[in-house]
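All protein chains of the complex are present and in place, except for one that has been dropped.
Residue numbering begins at 1 within each chain, and the chains themselves are lettered A and B in the order written.
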Amino acid sequence: MKLFSHTFHVLEQGLDYSSLKQKVISHNIANVDTPNYKAKEVHFKTELSNALQSLEAYRTHPKHFEFKKKTPSNFLVTMRNDVLYNHNGNSVDIDKEMSNLAANQIYYNALVERLNGKFNSLKNVIRGGK
Amino acid sequence: MSIFQSLNTTASALTAQRLRMDVISSNMANVDTTRAKMVDGQWQPYRRKMVVTEPNEGGFSTFLNAAINKRTASIGNGVKVTKIVEDQTPFKLVYDPTHPDANNEGYVQLPNVDPLKEMVDLISATRSYEANVTVFNATKGMLMKALEIGK
Partner (left out) sequence: MIDSVKGNLFSTAVQPASQSVKPAEAQQAFSQFLKEAINKVNTEQVKSDIMTEKLAKGENIDLHQVMIASQKASISLQLALEARNKVIEAYQEVMRMQV
C-alpha cells in the first residue's frame, strides 16, 4: 500500500535539510564574534560520499571502529577552513549567513505549504469530496 | 538536543552578547575610577575587562566522531563565555597634583579604558545581538510553521 507518494519523501528530505541548515546557520551567527571560529556549511551528499559511507572497514578486532555511522544521514556538514573573513581568525560572513537565513526560512515555509497541500488533497479524496 | 536546539544556540549567543555589553558598561562607568583594588597598601586604578568567548562544541566525543567520519563536522551548541580577563596594558599617567591619589611627582594613574574603543565594542555587541534576535525570530517562525503541518 503506497498511500504516500514519492513527493512526500522528497518534501520530508527537504525539510530535514532545511532544519539542519537552520541549526548550522544559528550556530554560525552565534559565533560571529568568536575568535578562531570556522564557519560551517551543509551540503546534500554527493554520490561519491554515499559510496564512501557504505565502505566496509577491515576489522581485525571486534572493538575496532567501523567506517559506517549508525544512522546514515543524507547531509554533510563541512567547515570553511580555507577562508579568513575577519581579522581574528573567524570565517563567518555575517551578510551571507543572514541572507542564507532568510532564504532557508522561505524554503522551509514553501515545503510545509506544499506538504499541507498534498495532505489536504489526500484527505479530500478519502472523504469522498464531501 | 531537542527541537529547541537552534533556539538554545541563539539564546547562548544572546547571553554572551549581553554579558559583553555589561562588561562594556562596567568599563565605561569606571573610566575615571582610581581606587578599584588595594594592592600592598596602595590603591590601584580600575583595569579594563574583556570577555573571552569560544564555540560550545560538545566534548571529546564530538571531536572523535568528527575524526572518524572524516568530513562530517558536528553542529555545535552556540557560544560560551569562558572567562573575563583584564587588559594588561599600562595605566594612563596624567599630571594632576591636586588629585587625592597623585604620587610624589604629581602624576595620577588613571584606568586603561579607552572610551572610543568601548563605544566601538558596544556597537559591535549591539549589532550581533540584533542579528541573533533575527535568527531567533526566524527559527521561531519555522517551528510555528511546522506546527501547522496538516492544518
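Here is the rule we use: contacts are C-beta pairs under 8 Å (C-beta built on N, C-alpha and C of every residue); 3 or more make two chains touch, one makes a residue touch a chain.
These numbers were taken from a predicted model, which means no experiment stands behind them.
Undergrad: With the missing chain put back, which residues of subunit A would touch it? List them for me.
TA: Touch set of subunit A with respect to the missing chain: 1-5, 8, 12, 15-16, 19, 112, 115, 118-119, 121-123, 125-128.
Undergrad: For subunit B, which residues reach the chain that was dropped from this view?
TA: Residues of subunit B in touch with the missing chain: 1-3, 5, 143, 146-147, 149-150.
Here, only the chains that are shown with their structure count from here on.
Undergrad: Just curious, how far off is subunit B from subunit A if you go by their C-alpha centres, in Å?
TA: 30
Undergrad: How about subunit B: which of its residues touch subunit A in the complex?
TA: On the subunit B side, the touching residues are 5-6, 9-10, 12-13, 16-17, 20, 53-55, 68-69, 71-79, 124-125, 128, 131-132, 134-135, 138-139, 141-142, 145-146, 148-151.
Undergrad: Where on subunit A does subunit B make contact in their complex?
TA: 15, 18-20, 22-27, 29-35, 37, 40, 49, 65, 67, 69, 76-79, 94, 98, 101-102, 104-105, 108-109, 112, 115-116, 119
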